[in-house]
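Let's turn to chain A:
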Amino acid sequence: MKKRIIALVASILILTLCIILLGQLTRPKYTDNAEGALIGEYYDNAGDNDLIFVGDCEVYESFVPAMLWGRYGISSYIRGSAQQLPWQSYYILEETFEYETPKAVVFNVYSLKYGTPQNEAYNRMTLDGMKWSSLKTDAIKASMTDEESFIEYVIPLLRFHSRISELNRDDFKYMFSSPEVSHNGYLMQTGVVPMNESDSMEPLELLDYMLPERAMQYLDKMRELCEENGSELILVKAPTNSWAYWWYDEWNIQIEEYAETYDLAYYNFIPEVDEIGIDMSTDTYDGGLHLNVHGAEKLTEYFGRILTEKHGFDSKKGIDPELDKAWNERVEKYYDDKKGE
Partner candidate 1 sequence: MEKLISILSELHPEVNFEITEGLIDEGILDSLDIVKIVTAIDSEFDVLIPAEEIVPENFNSAKALMELVERLEEE
Partner candidate 2 sequence: MSFTSYGFIAFLVLLFGVYFATPCRFRWVTLLLAGYVFYAFSGLENFIFILATTVSSYIASMVMKGMADREDAYISANKESMDKDAKRAYRAKEKKKRRAVLIVALVFNFGILATLKYSAFAVNTVNGISGLFGATPMRLPSLLLPLGISFYTFGTMGYLIDAYRGRAKVEKNPAKLALFVSFFPSLIQGPISRFSELEPQLVDPKPFSSKVFFFGLQRIIWGFFKKLVIADRILVAMNMLLGSPDSYGGGYVFILIIFYSIQIYADFTGGIDITIGIAEALGIKLAENFKRPFSSKTTKEYWERWHITMGSWFRDYIFYPMSFSRSMMNLSKKAQKRLGKNIGAKIPLYISSIVTWFVTGIWHGAGWNFIVWGLLNCAVILVSDELTPLYRRFHSKFPKLAENKAYLCFMSVRTFLLMGVIRSLDCYRNVGRSFAMWGSMFTSRGWGDMLRGGMFDLGLSLFDYAVIGIGCIVMYTVSKISGDDRVIRDKLYDRPILCASLMTLLTLSVLLLGAYSIGYDASSFIYNQF
């Protein structure tokens, strides 16, 4: 009888071990689809960031932290991911405040158009990178589409086991780590695909031109969170506007009114494209939907000036040698990357 119990306990242990190992092996490593590895990278660079960006692809493809430091001595990090929903941004921001208290938080308002869970793949890309905490569980519960189940987040093997037949070298290489894909959260896009003028610029019709109720609730929660932590919330809208990702005037008015009522700074960069110097024939990698590295640098240059003039950011270069060394390495790596490709 004793032998039987030992056999049982041993098999349960082995089974659990295999589930964990196979789970790590089969989970997607996002080496070819970098958007999935952005969130996880933050934890090694957490601490002493004055500025935190949160939002969707319009934030991690429009601002260059390496340049903010290089030009203005502002230390920043972008906690953004593909189609990062408002509640996901909120929970990620709350998690960030546990690591550090930035002077200001920049939130790109485009993702406020989503009021309901959207897409399982995007959820996984954003949430799988997060470290396990009560915030992560809340974020998962708020984001799950009805085909998903919570157990598949706890045991990734249940969701990704079908990848066993399509494993590649990266799956083994990054079994217990994750690839370096960004520069402090900025995903570099060096391609140039000009926006062709023939694209008619009139937007699609909507049923309801008000931003979803639930999205605005989480904007509120972000604002209160920033107040509690004594950091300033700055709302921005990236300078890109295309028929597929249109920023409707009604939305813009609603955000302006919101910023006015709570006395927040709100910068809509769409009308200021010329001032920023963005030229959609060279500064976009996908025909005008998002900025490439040249566009992002121009925008960062422009936004850095606003931060220093209007939001009291002054350079922190030369104060802490530790910080300078870390940032010099990052800036160097950024420019190597930019030349390299």
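To be clear about the criterion, a contact is a pair of C-beta atoms (placed from the backbone, for glycine too) under 8 Å apart; a residue touches a chain by one contact, two chains touch by 3 or more; residues count from 1.
Selection rule: all candidates are chains of the complex that A comes from, given by their letters.
Fair warning: this is a prediction, and the values are worked out from it, not measured in the lab.
Per the touch definition at the top, the candidate among 1 or 2 touching chain A in this complex is 2. Within the complex formed with candidate 2, the chain A residues making contact are 3-4, 7-8, 10-11, 14-15, 18-19, 22, 120, 147-149, 151-152, 157-162, 164-165.
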